[in-house]
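Removed: one protein chain of the complex. Kept in place: all other protein chains.
Now for chain A:
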């Protein structure tokens, strides 16, 4: 049994921070891992780094779980998560040590501190859930702009129009943080191009993003040994299998394909079955009947004019031979993902690729807006293509959550119903938000703001103002002013790390931002990229939730239960907080 103190939590998060910091911000780089298998992995993605650490310390694992929970939804923000977590915990500790809650009687100073910290965390979370969205809407949103789906799909057609670069910029700063500066423009252009091809005209933007997200495994092909600049889109779908039988030359003529999911020739004998050979011709007849049935089937396929057979399973040698005779080519063991995508995009036109089957589709009227295309991701090694593919999918997730309306989250939705006056000023406008000091702003889906700490600077300012505008009577350390000030200060650690190489830049950016009048903001001329306000908001709430759940744990029980007796596991023992201690055999040593 081990009692947890605030210092333990802080220590743990500081170690995570020191790893993550190396890949954070414009000066950040990659982290190179080697597994026990000798396999190397290179990554700049916070969630991948944290997962690869394979932590044993239960607290650290809890933090990583929180980060992963957040980043699988939004695809972004895992490094910032750890930075904010560390900074918040430091602030809380500082406050709690200064003024341990003296109104109660505690048997030790530590317990008093822990209690104060816990209360503070709860207050902050409550404050964030209650008021943060309004503060962001008032203090941050006016400096940003809203992306609209049309902007971004029109991008390739109207390159001159500046607003259309918004999605590209948003993606570019995402890829900057994930893959580094050198490739971010190239990859973000490629992503935009791909999404433009996959745009469903009549549907919502999110449905098209969701489609690409769901089918991403079937939609990309990693190729190693080439520089990343060779990555490109190719028309049609790539099926990641080679032909099992020789492929006839088709000079761009339409071909017909048949998809089979089962074995065409049932096995004579399956494993475990017993074949009894007696006298007579019975067995042979059975076998020849089976054989003649495939002959008939192939003849039928031929009469249909099918020349390609996509099979989900491996076919027998006899089937391959018959198909080869019928000049039909077979592709075996096609993965389920690829077949389901194929089924959604039927009607083939042309063919052939090097080692993989490459299918292109005939244009049909109902699908004029969608141009099926597949992404070829090149890299110098498997690790790199893997990294690019991950970043790609996370970028799509990030876009999805950018467009997700925030009002949907349970807490704010319920709050909106209690305060109906707030919804009166809803205006949906896909233009740049027109700045006017009297206008009330709401957090709209698709809102973006310049990257490089802008969000944090603005929110810091807004929180401080909010705190001072509250009634002065509420002057305890648990009061709204104190809580919002604490949060405001914690936020500044993010830009501080972004400008870690130059304090001057930090101060310059801060003063420039705070001096600018909302009405004169020229968001779109700035060189820096963009980031999504809604992702930032979700991140902040997630971090506060994590802080509060971390501080609710006060003891770690190390149970030494043998693995084969699950009934002895102390699964039903829980303590304050609901942290189920699964780490049965863990030794309280962390990885460093």
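The rule is short, and it goes like this: a contact is a pair of C-beta atoms (placed from the backbone, for glycine too) under 8 Å apart; a residue touches a chain by one contact, two chains touch by 3 or more; residues count from 1.
Methods note: contacts and distances are computed from a predicted model.
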{"item": "UniProt protein name of the chain not shown, from \"4-nitrophenylphosphatase\", \"Glycosyltransferases\", \"MKKS centrosomal shuttling protein\" or \"Signal recognition particle 9 kDa protein\"", "value": "\"MKKS centrosomal shuttling protein\""}
{"item": "Among A:87, A:191 or A:384, the residue in touch with the chain that has been omitted", "value": "A:384"}
{"item": "Touching residues (missing chain, whole complex) on chain A", "value": "19, 22-23, 26-36, 38, 40, 42, 52-54, 56, 180-182, 224-229, 246, 249, 251, 267-279, 317, 321, 324-325, 327, 352, 380-384, 501, 562-564, 585, 587, 589-592"}
